[in-house]
Each structure stands twice: as C-alpha cells, then as structure tokens.
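Up next, subunit A:
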Amino acid sequence: MALSRRRFMTAAGTSALAAGLPFRPAFAQGAPIKLGSILDNSGNLDIYGKPMVIATAMAVDEINAAGGLLGRKIELKQYDSQSDIALYTKYAQQLVREDKVDVVHGGITSASREAIRQTFRRSNTLYFYNVLYEGGVCDRNCVVTGTTPAQAVEPIIDHAMKKWGNKIYTLAADYNYGQITAKWVAHYVEDRKGAVLKTDFFPLDVSDFGSTIAKIQEAAPSFVCSALVGGAHLAFYRQWAASGMNKKIPLASTTFGVGNEHLALSGAEGDGILIAGNYSQEIATPANKDFLARWQKRGGDTKIVHEIAVSQYQGIMLWAECVRKAGSIEREAVLKAIESGASIEGPAGLVAIEPKTHHAALDIHLMLVKDQKLTILETFKQRPPSDTAQYCDLQKNPGENKQYEVKI
Partner candidate 1 sequence: MSDAAVETRELSVRYGGVLAVNNVSFALRDRELRCLIGPNGAGKSTFFKSVTGQVRGGQASGRVLIRGQDVFGWPTHRIVRLGIGVKTQVPSVMSGLTVEENLWLSARRTLGRQGADAAVDEVVAELGLEGFARRQVGELAHGQRQLAEIGVVLANKPWLVLLDEPAAGITSQETERLVAIIRRINRTAALIVVDHDMHFVRMLDATITVFHQGSILVEGRTADVLADARVREVYLGSRAR
Partner candidate 2 sequence: MDYAAVVVLEILYMIAFLALISAGLAVVFGMMRVINLAHGELVMLGGYATIASSKAGINIYVAMLIIAPIAVGLIGLVVERLIVRFLYGRMIDTMLATWGLSLLLIGLVTLIFGNSAVSVPAPIPGYQVGRYQMGGYNLFIIATSAILMFSMWLVLRYTRVGLIARGAMQGADVVAALGHNPKTIYMVTFTVGAALSGLAGGILAPLTGLLPSVGGSYIAKAFITVITGGAAVIAGTLSTAVVFGTVNQLVSFASTPVIGEIAMLALAMVLLRLMPQGVTGRFFRSST
C-alpha cells in the first residue's frame, strides 16, 4: 500500500503525543511496563491459542516474581480474538490507542499477523511474532522467534526424499502460510531433482477429504507433504488412517504436532508421520524438564504444551533480556539491544536473534511420531533463517516494510 507520507507523519505525530513518549518528564519508577497480547483463546484456532495464553501468563508471572524489569512490574493485557481476524485489528487498535502498551506478543495465523503488523509499525509499538510461519517478513519493528521454511521445511524434505523417493503430493491450508510454504516445498524438492505431482489447497473449515485421498492414490506419490492447519484439517489424518493409507504412502508435515494433533489421534493413526520443529516435549535438556515442571506446578496440564506455546514463552523471555541489556523500555533502545545479537537459553534450546533479519537462529529437531510422542531422530543446532536472509537486510535499509515470497 503506497503509504502516503502525509498520513504517516500525522499518524506518528498524534500517536507520539497520545502516548506522551518523548515528552514524559521522568520515569515514574513505579509505573508498570505494559505487555499486550492477542491470541485465539476460542473458536477453530483455540487448539493453538489456549496453551499460548497460559505460556504468556507464565512468562509474565515469572519475570514479575524475579523482581520485574528495571525494577518495574509487568502488566499483561491479554485479548481473545475468538478466531476472528476482524477482532485482531480491533484489539490491536485498542492496545495502541487506549492501553498504550510498550510491546506486543501476539498473532497466531499469518493472516492475523499481517492484519496487525502495520498498526503496530505505524504507532511505533514493538511487535513480537512467536509462531512458525512461511518466512520473508522484513520489518524493523517486528521480531520473529518462530521457525521459517529454510529452518524447518528443508530438513523434512531432505530426509523424506532420501528415505521415500522424489515424487511428492502436497496438501496445504489455503491462506498465505499454506500458499507460500507449498512454494518453498516445491523449491526444495526441485533443488533435489524431485517433482511435486500436485498441490491441493484447503480452506481452514474443510473436513471432508474422501475425494482427496482417492486422488492421492490415483497420483501414487512417494510421500505426501502436509501443511494443513487447524482443528477441521485434523480430519484428514484420521480419514487417511481410517482408509489404511498410513500403511501405504508415508506422510511428512510442516505443521503436524504444533496443535497437539498427535495427542488427538490414536497411536496407530499418528505413527510414522515425519515432522521437524523447534520443540518437542521429549527434548532431554534440564531447561525443558524444569520448564515442564514449572508449567505443572502452575496447575497446567503439560500434555497441551506445544511448539508455539514454548515459542511465545521464549519470545517474552528474549524481549525481557533485551530490555535488561538496553537498560530502558524505549523502543529504539530495545531494538538496538536486539540488533546487537541478543540470545537466551529456552526450553527449546538457544534462541539467538540475527540482527539483519530480526529472526531467530534455532535448534531444529527432525522428529517421528511414535505412540503419541514426538521422538527426535536428528537435531540441527542453530539453523539460520537463510530464506529470509536472502532478501532482507534491516541494517542496510532499516525502512524496509515488506513480506518477500520465494520466486520459483
């Protein structure tokens, strides 16, 4: 959108005035730091949202218990967007104009991220997006701690093609995440001289895959790669197992497990699915064990802990670390701390920010679903977000505000 200069200036002017940021006389020591969060705590996407809401509260409580940040308490403003994108924009405006928060950790689907990212950029509110996604977002005001295709998709395709063959049938959720991830899958497959036979897209509320399963059998691929998202798409894995196909054609997925699908399916239905991601409850590090214990102590059921709940927790801890390093809550100061290469040791391993892309280098685990557990086959330490790094260099041109898509 051609952001007309006049509008941007008036927006920046009024909101700065409204927030009173530059002209606040002296820091009132007692004034709480405000952390805003918008997540889908109800509706079709609540299988992702509810655990993230718990993780957010846990992170804030733990920071406050340790004396808060810079001696100030953190106040959490949590909103439930009810799986409705329109409420994302509503609450984003509310966080900026009324609550005047200092940072926002929120958004689950890429659609919701794109609905609110511009609002936070225009009002100079620092925004963290802590969910795996299709990569390519280049915006100085936005920090991403979730995995990108280069980190999580490439290992799956690499391993799967070596193990099963090079004819792939892709199923993907029909929105920006699914569309772009499907392109990355095609990109990595063609790099390895494979062929994507067909790509089918499914809106989030489709739950009848009978005809699709028949078409897959017709195409007879070496394996199926799924980037399906949400509660309704769970029906695919169930109908795939019900027809006995899980014994015939192997299945790899870029999103399976993120919504605890392996717990919803029975052992027999889920076994053998190949996935890769930043987190699994089976990670044997003390940090993870301790995290799960603390989660339990708060009365939470550890079964529901999944990758993006951990990413949200790690994102908040990383932000806190940067505030401590910057010694101030000002957005510019925190951004400088971020761009000086901040990192933390989270339950999913080391989370190190790359200054050029504001994305995180993460440990990636190649996993196989076995008896409703994500057993780790192989771990790649600190895989960089190389896909976004190809296009985005925020140090060279900080004014960048674009989401790049892979060109096949």
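Picked so that all candidates are chains of the complex that A comes from, given by their letters.
Here is the rule we go by: contacts are C-beta pairs under 8 Å (C-beta built on N, C-alpha and C of every residue); 3 or more make two chains touch, one makes a residue touch a chain; residues count from 1.
Treat the numbers as computed from the prediction; the structure is a model and nothing was measured.
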Subunit A in this complex - touching candidate among 1 or 2: 2
Interfacial residue positions of subunit A with respect to candidate 2 in the complex: 42-44, 46-47, 50, 174, 200-203, 205-215, 217-218, 231-232, 234-235, 238-239, 241-245, 248, 259-261, 263-266, 268-269, 304
